[in-house]
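Before any comments, here is the structure.
Only one protein chain is missing; all other protein chains are in place.
Chains: A, B and C, in written order; residue numbering restarts at 1 for each.
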Amino acid sequence: MNKYIIKISCSDEKGLVYKISDILFKNALNIEKNNEFVDKENAKFFFRARVYGEFKETTLKQELLSSLPLDTNISIAKSRKKDIIVMATKESHALGDILIKHYSGALNANIKAIIANHEDLKELSQKFDIPFYCISAEGKTRNKHEKEVLELLKNLDIDYIILAKYMRILSSDFVKPYEGKIINIHHSFLPAFIGANPYKQAYNRGVKIIGATAHFVNNNLDEGPIIAQNVKEVNHEYSWKDMQRAGREIEKSVLNEAIDLVFDDRVFVYNNKTIIF
Amino acid sequence: MNKYIIKISCSDEKGLVYKISDILFKNALNIEKNNEFVDKENAKFFFRARVYGEFKETTLKQELLSSLPLDTNISIAKSRKKDIIVMATKESHALGDILIKHYSGALNANIKAIIANHEDLKELSQKFDIPFYCISAEGKTRNKHEKEVLELLKNLDIDYIILAKYMRILSSDFVKPYEGKIINIHHSFLPAFIGANPYKQAYNRGVKIIGATAHFVNNNLDEGPIIAQNVKEVNHEYSWKDMQRAGREIEKSVLNEAIDLVFDDRVFVYNNKTIIF
Amino acid sequence: MNKYIIKISCSDEKGLVYKISDILFKNALNIEKNNEFVDKENAKFFFRARVYGEFKETTLKQELLSSLPLDTNISIAKSRKKDIIVMATKESHALGDILIKHYSGALNANIKAIIANHEDLKELSQKFDIPFYCISAEGKTRNKHEKEVLELLKNLDIDYIILAKYMRILSSDFVKPYEGKIINIHHSFLPAFIGANPYKQAYNRGVKIIGATAHFVNNNLDEGPIIAQNVKEVNHEYSWKDMQRAGREIEKSVLNEAIDLVFDDRVFVYNNKTIIF
Partner (left out) sequence: MNKYIIKISCSDEKGLVYKISDILFKNALNIEKNNEFVDKENAKFFFRARVYGEFKETTLKQELLSSLPLDTNISIAKSRKKDIIVMATKESHALGDILIKHYSGALNANIKAIIANHEDLKELSQKFDIPFYCISAEGKTRNKHEKEVLELLKNLDIDYIILAKYMRILSSDFVKPYEGKIINIHHSFLPAFIGANPYKQAYNRGVKIIGATAHFVNNNLDEGPIIAQNVKEVNHEYSWKDMQRAGREIEKSVLNEAIDLVFDDRVFVYNNKTIIF
């Protein structure tokens, strides 16, 4: 039997859980797992259920919409592997980690293509038979380069874009059509060390813990909703190169954790923050 | 308005959330927060809600019981500070941490008494005006000593007994009447290093991480349901005394975390494990 | 026999360890533990040894100075409990933690006095028989208030000032005479969330990990050399008050770790960073 993920968000009011579970119950849906959360500060309600059963999506959606608040947002998605592309530059650790996981069948996604602005990762991509597109940015305006990438993306029907150490800043023109669809790994414990070379910044500041942050990309550099973070203790013996080396392991694990959560439809974005069930 | 914590556990079946939220809704209860969990392996359902409103406890309980499975277990408890005693031996760090938190008003409990088998902690207890009872175990059988403690406990109407580094093993005769009511901090990352002097054991084994575990006490030494655990990195420079010293900080923080959860009625015990909302 | 801590820092050059250990050896000193570190970026050498034996401090210092580089900095200190004062405001958790540790004999320091700008912590201080001075800042300029505190400090011969959640910013006039002597606990994972109400900042940013940082105080708010940091995972269920509550435990443990290191003469400060042996 098919499994579905139902995600609902709306203004909070009394009886929402009752109303939703009433409708799901009457539609003979089996709930495997459900979670809800109320953001009290903003009186906002979030609900997610993993269900199975026979039902008509449009009817169910209609019933839910008609008994829930006007601002209700519903998504009913068949549980399936997501279609993604991975963007990278030269470093292979983050991309490689995704490729290995994909290869073993443990990634809840199909990698439709890898796009890079350099040729370095071509060989690795080809080892795993993933189409690799190098779109160089050399001698091009940001606008021109992004247009070329967007052109390529148009022909690919994708759910998410994973930036696996893609070392270029994306303009808001690029980001806008893919809002909530682009996941980046930033190599610092955000909001510390926004921007370029965070390990050097961390080294210079003399921190005792370094970290990495996976987040959705929005218009402001490194300021999108945070999905996952992790850290590692360092000490004065670490040069910034040592921090970078140690940091790569954190980057891999944090990006890995974040995409697992997103591909499993467990993440809501609201108010530039994430609610994760 | 009074707040209540409603905790329900029963065999899992379709529509439980619907039935419960239906009844809560019809009783005009406002749900501030609710969580549920299904242990699929054992087909067991757990539900907790923090509610407020005007209602008759017995009626609500009756309504719930009559529409839920036969094995349903319900507790409806007014949200209030718990009454506790703390048992200790000689070490002051765990007790001291609780006393300071109690003093500041941040502990969700009233300390009715401190019971120890040595006099060492008397002065500290008195600083905070908590009744201190020294019941020495010297020259007594375990049975006789425990009877004296139980005698004292009889006169105190308590919700929980906190073992803040109480260095004696409790017999099952002692534990039985207080099942699910005694919380211990064990100075290792259980189930590693059960029993005496775990830091020495950890040192001898050459571990790179030490930990502490807060758990409910049952009949088997250090085998009760785990509530909270935490760890700290160590290295070859740590003597076992250094591990012990570092471990004290973990013990404090883990015990503190565990009693916060328990006093807030967030913990279910099932199958020798905890479900924590 | 007395134990001493010898700390040496100087420009790096070949043979420093040889020269130092040669002199220590010829002075019949027993080395219990020694560490060295070279900051290659700045060609700076750091050495620390814990030694015991009979020797004349001035002679040893002279011998070392005459065979080491011109910029050599040496401290030879008898291993002893440090004399400290603690400054606080209203919150009791950080101060309380230090008081309990002091009471148990585990703090490597004598608390000569507690200074606060409010009366709230007077009772707690008195429980532990520590002199408490309330120097209110109300209706005074920063300058006037700090002068009153400095006046009091003049009469106390102290090694370190511990800011245990002292919620006022210290001017550079205050800090200068105590450079490298003032240790602060900042309630965030610096350099993230500098300044006021970091938990609210962290909540608003939607971070998944919160932290605390113990650092030496210099002229720039929250920018002094970091001694210790620690973190804790949080999630969307945490209000900023919950983060604050959870954060207090990290604050306690990080401050505790930092002062242990400093009081044990294990910390060098160089280039606004710490080297910790």
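Please note the rule applied: a residue touches a chain if its C-beta (ideal position, glycine included) is under 8 Å from a C-beta of that chain, and two chains touch if they have at least 3 such contacts.
Note that the structure is a prediction, hence the values are computed from the model and not measured.
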> Taking the entire complex into account, which one of A:F55, A:F128, A:Y178 or A:Y270 touches the absent chain?
Replying inline: A:F128
> If the missing chain were put back, which residues of chain B would it touch?
Replying inline: 37, 39-41, 189-193, 205-209, 211, 225-231, 235-237, 239, 271-276
> Residues of chain C in contact with the chain that isn't shown?
Replying inline: 14-15, 17-18, 21-22, 24-25, 30-36, 38, 40, 233
>> Which parts of chain A face the unshown chain closely enough to count as touching?
In response: 91-93, 96-97, 99-101, 103-104, 106, 124, 127-128, 245, 248-249, 253, 256-257
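Assume only the chains that are shown with their structure count from here on.
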> Measuring centre to centre with C-alpha atoms, which chain is farthest from chain A?
Replying inline: C
>> Please tell me the distance, in whole Å, between the geometric centres of chain A and chain B computed from their C-alpha atoms.
In response: 37
> What is the distance in Å between the mean C-alpha positions of chain A and chain C?
Replying inline: 40
> Which chain A residues reach two or more other chains?
Replying inline: 40
